[in-house]
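Before I ask anything, here is the structure I am working with.
The complex appears here without one of its protein chains, the remainder shown in place.
Chain IDs A, B and C follow the sequence of writing; residue 1 opens each chain.
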Amino acid sequence: MHRTLAMIVVAVVTIVLVPGDSAQAEGQCAPSKFGAKDQAGNVNNITPAKTLAAARLVTKGKAYRLGIETNRNTPAYPPRTFNITVVQPSQAQGATLGPTKTTYNDDIINGWVGIGSQIDGLGHVGIDNVYYNCNKASEFVKVDGLTRLGIENVPAIATRAVLLDMVGFLGQDPVKEGTAFNQAEIEGAMKKQGIKAIEKGDVVLFYTGWLKLIGKEDKRYGAAEPGIGVEGAKYLASLGVAMVGADTWAVEVVPGEKDTGAFPAHQIFLATNGIFILENMNTEDMVKDKAWEAFFTLGPARITGAVQAIINPIAIK
Amino acid sequence: MHRTLAMIVVAVVTIVLVPGDSAQAEGQCAPSKFGAKDQAGNVNNITPAKTLAAARLVTKGKAYRLGIETNRNTPAYPPRTFNITVVQPSQAQGATLGPTKTTYNDDIINGWVGIGSQIDGLGHVGIDNVYYNCNKASEFVKVDGLTRLGIENVPAIATRAVLLDMVGFLGQDPVKEGTAFNQAEIEGAMKKQGIKAIEKGDVVLFYTGWLKLIGKEDKRYGAAEPGIGVEGAKYLASLGVAMVGADTWAVEVVPGEKDTGAFPAHQIFLATNGIFILENMNTEDMVKDKAWEAFFTLGPARITGAVQAIINPIAIK
Amino acid sequence: MHRTLAMIVVAVVTIVLVPGDSAQAEGQCAPSKFGAKDQAGNVNNITPAKTLAAARLVTKGKAYRLGIETNRNTPAYPPRTFNITVVQPSQAQGATLGPTKTTYNDDIINGWVGIGSQIDGLGHVGIDNVYYNCNKASEFVKVDGLTRLGIENVPAIATRAVLLDMVGFLGQDPVKEGTAFNQAEIEGAMKKQGIKAIEKGDVVLFYTGWLKLIGKEDKRYGAAEPGIGVEGAKYLASLGVAMVGADTWAVEVVPGEKDTGAFPAHQIFLATNGIFILENMNTEDMVKDKAWEAFFTLGPARITGAVQAIINPIAIK
Partner (left out) sequence: MHRTLAMIVVAVVTIVLVPGDSAQAEGQCAPSKFGAKDQAGNVNNITPAKTLAAARLVTKGKAYRLGIETNRNTPAYPPRTFNITVVQPSQAQGATLGPTKTTYNDDIINGWVGIGSQIDGLGHVGIDNVYYNCNKASEFVKVDGLTRLGIENVPAIATRAVLLDMVGFLGQDPVKEGTAFNQAEIEGAMKKQGIKAIEKGDVVLFYTGWLKLIGKEDKRYGAAEPGIGVEGAKYLASLGVAMVGADTWAVEVVPGEKDTGAFPAHQIFLATNGIFILENMNTEDMVKDKAWEAFFTLGPARITGAVQAIINPIAIK
């Protein structure tokens, strides 16, 4: 969602200066079906039985890394920036350490997390400042880290990934920006690929060909994208999926469908249903291999209070 | 290795101000057996057959996250620091976005990578400025990122983890600082646990109980540790392991064995043999479950040119 | 104001979750007497005649630097942190540049501006999100910089400083925390020191002895302080001063006077009157020399959109 949200603010939506009645919003919020203290959302649907079944999808021993690179040139909407600094502590003037002449490099990150391949935590997007499981911003959002819903709470992820090849289904490469994926498109792609069902605890990944624009058409890449529509988001939520992802920066369709607001699918997934979002997932090699179902594992770096994480999930076939 | 290296510089080793003859060091360096351009080291030993066999270790569907939390309080040797900043762009004065009243948080990292659970990339430690596969610092170390051996080059990791319970073997919890694990200790632990062999492409993890000192005895935690000795490092390297890790900040024994220099096992693993190092791996739950062999997956965030990565590998049993 | 504001939030004040009617606040706000576009506030009162007269206070040629040091150990209320990183670009492996063997260091700042000696810009503190000259937060506060009232707009400062020695007046060193300086104290100190008048365009500095607690009683230093009271702030504002400062972290009294709210003098100075605030001004040497009136110059680093600046004003006698 990250890169063009600020842009959307300017171009598409109205900024509401006087917040709505938070008490009302709280009244409307959806308490988690996993309990008042839950911070894991639909990842709770990944049971040991689910993990075990998913592991049995490994039949070739081929592992795919789904992360793209993050660096200062990765397209990102202003004001996001990213830098690393490599240093050689205690080695000024070419000094080495000890009799084995040890030398070493260290590195420092100065950057926004919302660049490159990311997981959106449940504290990323809310409805009028109310987030997943009725958590109010005033209660958990601190400038030095979230006190609830931080990315450190994500459990170990080992489940089934289902890959929907929208390029193959729609016959466009990349799929055109503004194309919404709703129930019809999801089921159509499944049928074409021979995928029988999307199940509770699944990670559903959409392939649109969009990532190949990076480095070639950066402006187009960040200005819009094909993706999940509002009805499609609700449909996926109804199936109990744990995570949804795509090879796009927002996973959901941009510009949004008519009269749907600013990133409504983010609200449906994160705030209302506790479904994590995986952005910029590179599934091109999986598509080439027709690896439509695979064992999917993910462990986001456990930075305390972080909203998001830069990730590189591993899918295994 | 990270936290106390600077300390070690002061306490144990001599700083050599005039570097040795780099040409000589280059002559002594070990070209990779995987070719002159290789940046993956022993991860090349993880073949599809290896991955497939490892996946078959999943018999219960239980997934373990091996990462500890990284934050401003995680013990780290000076001058390392870590901070995140959580912001709400375009939401000054309590503004929300659009008709669905979207609100959101973003986050920014300002921190050293060498804090918490980490993977050391092959560009982390060298011998007199010569790193894995004879890469000279002057040729690939740039202040804004490594141009070779960066963490973005690590392939998808899906292989077998072997967990050595040194607490169980030695009857100390935690194992006392300064205790070196060499071939005898490694084979002793294997025998006690019924592990038949360490094989090419394995990830070998040591459990010492050391992590439980964090938050209780931070100073002791960072001042020393039990870990792999020089002979043990060479032995593991001879077996062709892909990665070695431990529930300690340096994996290797600190203080080092007599007359072995500054972090010699780091040099043996990273520079000489292309074996990645995994630090602060929390394997306590695996030990409780006696999950001595498990399917191990890791995808470090692909930050271009990064020396290290904050990680959270997933082991599945 | 910076260090303990968050503390005050917890300890003293009530967080109001539903903002007041901004339109109302706007109606109440004070348009600047210097015009609707003014961003300089009472610095407009520093006329050439004022500068010229102030320059004539230089009779000895002695220059004082009023800045204290800013570093990672400077006491600052959580979550504020400050770090610099020193690097040697292109000099890996001890390389030097060219035939004259040039070597060089560069540095990178990662830190909150509100640490050490600071100037508070007019965008720092507001009343219900309305800032100096009726600027509303929603209109000028962006996550990557203020679009109005940024510190880059501060004109060149060259005027008279008047130093009020509250230690001498009250006979306490340091002056006890919670001691409020109102009109009576201000006039009392002036009389004792022989200062005839505070005039339009003056910089008024209070000496309390508080800075000497740094490094000795950091906790006491940051928990409270003596300083300007509400009535004193209004009195100084009525005189048309350009800036007020002190050798404390907030300049105003902490804890605040009964029923006065959170940092009310900051609101009076910055939001209502366009008077800049100078924190942690080290005037100890001036006091020793009884330099009660001096030529005062200040040029804050012109970082675009910055709220505050780390400063080191020069007073000359």
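Everything below uses one rule, namely that contacts are C-beta pairs under 8 Å (C-beta built on N, C-alpha and C of every residue); 3 or more make two chains touch, one makes a residue touch a chain.
All values derive from a computational prediction rather than experimental measurement.
Novice: What are the shown chains that the omitted chain is in contact with?
Specialist: Taking every chain of the complex into account, the missing one touches A, B, C.
Novice: Among C:111, C:222 or C:274, exactly one should touch the missing chain; which is it?
Specialist: Counting the whole complex, the residue in contact with the absent chain is C:111.
Novice: Residue by residue, what part of chain C touches the chain that was omitted?
Specialist: Spelled out for chain C, the touching residues are 1-2, 5-6, 8-9, 12-20, 25, 46-53, 55-56, 58-72, 79-80, 83-90, 93-114, 116-117, 123-129, 137, 141-146, 152, 155-158, 259-264, 266-267, 295, 297-314, 316.
Novice: Can you list where chain A touches the absent chain?
Specialist: Missing-chain contacts on chain A: residues 19, 22, 72, 79, 81, 83, 87-90, 92-95, 106, 110, 129, 136-138, 141-143.
Novice: Given the full complex, what residues of chain B touch the hidden partner chain?
Specialist: These residues of chain B touch the chain that is not shown: 15, 17-19, 21-22, 78-79, 85, 87-88, 92-95, 103, 108, 110, 138, 142-144.
We take it that only the chains that are shown with their structure count from here on.
Novice: Do chain B and chain C face each other with the same patch, meaning over half of the contact numbers show up on both, or with different patches?
Specialist: same
Novice: Could you report, rounded to a multiple of 5°, the rotation needed to superpose chain A's C-alpha atoms on chain C?
Specialist: Roughly 180 degrees of rotation.
Novice: Based only on mean CA positions, could you tell me how far chain A sits from chain B in angstrom?
Specialist: Taking the mean C-alpha position of each chain, the two centres sit 26 Å apart.
Novice: Can you give the whole-Å distance between the Cα centres of chain B and chain C?
Specialist: Each chain's C-alpha centroid was found; their separation is 46 Å.
Novice: Provide the list of chain A residues touching at least two other chains, using ranges where the numbers run on.
Specialist: Residues 15, 17-19, 79, 85, 87-88, 93-95, 103, 108, 110, 142-144.
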